[in-house]
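The complex is shown incomplete by one protein chain, all other protein chains being positioned as in the whole.
Just so it is clear, A, B and C label the chains in written order, and each chain counts residues from 1 on its own.
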Amino acid sequence: MQALSERAQTLKAEVEAFMAEHVYPAESVYAQQLEDAANRWAPPPIIEALKKKARAAGLWNLFLPDSEHGANLSNFDYAHLCEIMGRSTIAPVVFNCSAPDTGNMEVLARYGSDAQKDRWLKPLLAGEIKSCFSMTEPDVASSDATNIATEIRRGGDDYVINGRKWWSSGAMATNCKIAIVMGKSDPSAERHKQQSMILVPLDTPGVTIERALHVFGYDHAPKGHAEISFDNVRVPAENLILGEGRGFEIAQGRLGPGRIHHCMRTIGIAERALEAMCDRVEARESFGRKLSEFDSIRKQIATSRIEIDQARLMTLKAAQMMDEVGNKEARQEIAMIKVIAPEMALRVIDRAIQAHGAMGVCQDTFLADAWANVRTLRLADGPDEVHLDSIAKLELRKQAARRG
Amino acid sequence: MQALSERAQTLKAEVEAFMAEHVYPAESVYAQQLEDAANRWAPPPIIEALKKKARAAGLWNLFLPDSEHGANLSNFDYAHLCEIMGRSTIAPVVFNCSAPDTGNMEVLARYGSDAQKDRWLKPLLAGEIKSCFSMTEPDVASSDATNIATEIRRGGDDYVINGRKWWSSGAMATNCKIAIVMGKSDPSAERHKQQSMILVPLDTPGVTIERALHVFGYDHAPKGHAEISFDNVRVPAENLILGEGRGFEIAQGRLGPGRIHHCMRTIGIAERALEAMCDRVEARESFGRKLSEFDSIRKQIATSRIEIDQARLMTLKAAQMMDEVGNKEARQEIAMIKVIAPEMALRVIDRAIQAHGAMGVCQDTFLADAWANVRTLRLADGPDEVHLDSIAKLELRKQAARRG
Amino acid sequence: MQALSERAQTLKAEVEAFMAEHVYPAESVYAQQLEDAANRWAPPPIIEALKKKARAAGLWNLFLPDSEHGANLSNFDYAHLCEIMGRSTIAPVVFNCSAPDTGNMEVLARYGSDAQKDRWLKPLLAGEIKSCFSMTEPDVASSDATNIATEIRRGGDDYVINGRKWWSSGAMATNCKIAIVMGKSDPSAERHKQQSMILVPLDTPGVTIERALHVFGYDHAPKGHAEISFDNVRVPAENLILGEGRGFEIAQGRLGPGRIHHCMRTIGIAERALEAMCDRVEARESFGRKLSEFDSIRKQIATSRIEIDQARLMTLKAAQMMDEVGNKEARQEIAMIKVIAPEMALRVIDRAIQAHGAMGVCQDTFLADAWANVRTLRLADGPDEVHLDSIAKLELRKQAARRG
Partner (left out) sequence: MQALSERAQTLKAEVEAFMAEHVYPAESVYAQQLEDAANRWAPPPIIEALKKKARAAGLWNLFLPDSEHGANLSNFDYAHLCEIMGRSTIAPVVFNCSAPDTGNMEVLARYGSDAQKDRWLKPLLAGEIKSCFSMTEPDVASSDATNIATEIRRGGDDYVINGRKWWSSGAMATNCKIAIVMGKSDPSAERHKQQSMILVPLDTPGVTIERALHVFGYDHAPKGHAEISFDNVRVPAENLILGEGRGFEIAQGRLGPGRIHHCMRTIGIAERALEAMCDRVEARESFGRKLSEFDSIRKQIATSRIEIDQARLMTLKAAQMMDEVGNKEARQEIAMIKVIAPEMALRVIDRAIQAHGAMGVCQDTFLADAWANVRTLRLADGPDEVHLDSIAKLELRKQAARRG
């Protein structure tokens, strides 16, 4: 492995210290505040307090590359921080590094007009508002983005939006103000030029939050996952990002780094699950022996260590390739980690759950929640099946080139 | 396979028809009533209505063998009904065949005094009240039942109970009135004679429902899983079941049939998940083809069919053995299905979830809920590890006998 | 499970006794005779001696149903005998119940003319000669039998055969005298009417045994697997079986029982591997403990027991269905066991190998040989992939029928 830059090493140590001092101890407070809240969709006060602390500590917006607004870390360097943040569900938002805001901020920073940046990127970078990304639709297989059917039609100085989106994560939150909506602006255009992206304030008439989608039994408050209908929603034409027909292009640019982030966070939570498992099996006795004295338990620990380390190496390799040869050249590796990391983490967490006995499935540990979260990642941004197929096609192409 | 008795065939057809006509259509009503309820722990009205219908149809208490109170079906016959009921989370209670009431009613029918039967078995059989089984404790590895630490001490004409239980399923319900509590009556007795079981009405002073335990975010209302503290709880000595030191013996007798029931219900839900998957992949298109035209999807369907059929055969074999040679002779087979059925169902349901895309993890199908339910079965009544070890020890013993 | 018939119970006990007394002790003699043989393709004397004994004991040709020549056992009954014979590589031939002779004899008994029966079935039933089945070809995917390209063309009173076959098992043996060859008699006919089957004595001019194919280093002497070329081979027209264009039909009829046999033999060898594993782990110590005291080893034993029992139940169910509703109705079940049994046995044997350490991969146990044998069964008569696809298609069809 290449070495971590000195700056990233320092930041990593700072993030770890911040996690230990502020974030882990806040988890139970957070859960309690959420349970006691009059409105589950308002951010618990502890989060806002922690955000202030993180910002004051300079641990803020670390994700943004190539930009005057962020830390300008390489993907490789940032990946290491991402892993640490991923260890706690509440951490990414504390550091203003949580999805989908990170992706949305990147889109605005890279493709937004000055007015768009001023109006939306600024408050997002300040952590004053939250955003959502409305792409997936209930009625079509959204893993094939050309299926997206929501209409974005020009109407005078406006665009008029009609359609139904779901899994707009974060949109349930009271402080979520803006959606980036993907939709079809020209059904007659060439296949990859039909889609556009447009900024839609959530308080625009015609926007209705229909309901919150659950993940297993979790509502994921205060962020939530919304089903949203858009009924003749009118926004000014200048809300369009980059230009008509550029939606697919923006989506592609948005995905690479996002996947690295997701994977490293997933590795972080898997690592924490392994820690929890080791703690448990040393502390618990059954049939007169510590659980850690059963060699079948030890076998599971060894396998988990192996799987985590392999996934981390692969993800870091993908990050390094993105830095060195670009997202396009790294696309087989990015697809690979998209499949590997969640599958690995599900296995590791499941073993930790099993070692915890019935405690493992309930609210007394982070494990069940983490499992459910990670399970969605085998579907989000395309199911495993789609990525495996891409990997194979790239492989067959390389092998054909070898044969000449 | 031996043939299903004619009576069981008739009952099976009737249960299937009842499910189709009354139960499946009630699932969404049930969910809505629960969501709208002032008190999530009160049974939704639709359940009480369906119970009346089932009772009127003679589909009531079908589980009880060897008793004037039940249907007197063999384990083999009843297993087939259990599978059908297992297809819907709300079905078992509708037919008054839901755990832990079934096990508790068996205990009372087999071991209860006349007074105990009159006071508790009667209303349970009538479906007027519900019960819970308080065995597992947070502080000890309860898979080794000799660890159970709750005290049941004689004090005058009473027993005095002190301890903390959790995963007392059903105890959150407003109509749950009675607990069968397992605890140590004589710590100095021989290892398997230390435990007793005693009837504790939930309104006895000193009994506190501390909280509801969740399962992957689900609270499983209206039944719930309770953590209960017993603080100097006094009940009359005649509440003891069977006699001091008989707790372990009762627990053993309770487990065999319960496991068959759990396994067959699990097979039922797996079968329904496979149906849902088949329906989905025929209805959904991606990249221009029906999902069912992808051979990797078909491979998963084939594998699911194989796994379900194997688990069913094994469970029916165990049931048949219990009928023919008794629980003790069948204990390797019972341990085998205890491991097989949940593992199989988790795989089958997970594939169905994946085929449903993001819809699969939310409340729009029964799949996520079913998965979480089944996941607990790899821990309830002893984790897989304990049962695998028993299977192996029995196997090694048999093989040693072969070697002579 | 239905009960084994009394006659089959008696036969089973007799076969078991014969195995214990004669077959197992002969295995090492057989290996030595083979190693010392001037010609590895001649049957070792011990085999001929055992055949005589088995015939004298009435344990001969037990496989043939519906025939004056065989034992007329049901598939269900015979399956139990097959499992016992499968425990030793040398056993099936001793009882004159080895593939491909069994299938070939069935074909002759069911579809052969009187002359064909007299000339070939008689000596096969007497165990005087052996036969091979020449279907698979090196140049086409033979799992799709319509691909078979060998020509069987009418030429005067003869048929003229041209083509190349491989994996003609048994054809290397000096006492293999006759091949049933499948080939295309009419390429212009309807897809399933193009193939015919014809009897070709191996000493016919133009028949050349090109070479012996190995299986993971084993030459499988004295039977072997031959690659055979047919170069203008002329046989009398009456050698055609059943009629022109009936090849596909014969092949279908031949497969069902054959698969039951293969699966049950596979289960037999897996059962023996589990026995060997149990013996080994009780006898061997490592790091101061018997291997059987490592719970991870015990877990493997439990899993093997589970997998074997499930596969056996499934195979017996398929056999019972064949008896009760016929091969066609049972085709999903037959396809299922075709996939299950070899996969299961490979896992069980592999665990036994691992428990034996380096001894497990060499000639000192039957394990490595058994593994290699079973590995071929994931390919023979169609690879797993083809059968999984059939299972899925049948499943989707049933589910569509359910939806109505």
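Rule of thumb we're sticking to: a residue touches a chain if its C-beta (ideal position, glycine included) is under 8 Å from a C-beta of that chain, and two chains touch if they have at least 3 such contacts.
Quantities reported herein were computed from a predicted structural model and do not represent experimental measurements.
K.L.:
Where does the absent chain touch, in terms of which shown chains it meets?
P.N.:
Across the whole assembly, the hidden chain touches A, B, C.
K.L.:
For the full complex, which residue in C:161, C:260, C:337 or C:368 touches the chain that was left out?
P.N.:
C:368
K.L.:
Given that one chain is not shown, which residue among C:86, C:100, C:127 or C:360 touches it?
P.N.:
Checking the options C:86, C:100, C:127 or C:360, the one contacting the hidden chain is C:360.
K.L.:
For the chain that's not shown, point to the residue among A:193, A:305 or A:347 touching it.
P.N.:
Once the missing chain is taken into account, the touching residue is A:305.
K.L.:
Which one, A:75, A:150, A:286 or A:320, makes contact with the chain that was left out?
P.N.:
Selected residue, touching the omitted chain: A:320.
K.L.:
Please identify, in ascending order, the residues of chain C that touch the omitted chain?
P.N.:
Interface with the chain not displayed, on the chain C side: 136, 138, 141-144, 166-167, 213-219, 225, 284-287, 294, 296-297, 353-354, 357-364, 368-369, 371-372, 375-376, 378-380, 383-385.
K.L.:
For chain B, which residues lie in contact with the unshown chain of the complex?
P.N.:
Chain B touches the missing chain through residues 294-296, 298-299.
K.L.:
In the whole complex, what residues of chain A lie against the chain that is missing from view?
P.N.:
Residues 1-2, 274-275, 278-279, 281-282, 292, 295, 298-299, 301-303, 305-306, 309-311, 313-314, 317, 320, 332-333, 336, 339-340, 385, 387-389, 391-393, 395-396, 399-400, 402-403 of chain A touch the chain that is not shown.
Definition applied: only the chains that are shown with their structure count from here on.
K.L.:
Let me have the rounded angstrom distance from the C-alpha centre of chain B over to the C-alpha centre of chain C, please.
P.N.:
44
K.L.:
From the C-alpha centre of chain A to that of chain C, how far is it in Å?
P.N.:
53
K.L.:
Counting in whole Å, what is the centre-to-centre distance of chain A and chain B, each centre being its mean C-alpha position?
P.N.:
Centres of chain A and chain B (C-alpha means) sit 37 Å apart.
K.L.:
At least two partner chains per residue is the criterion; list those residues in chain B.
P.N.:
385
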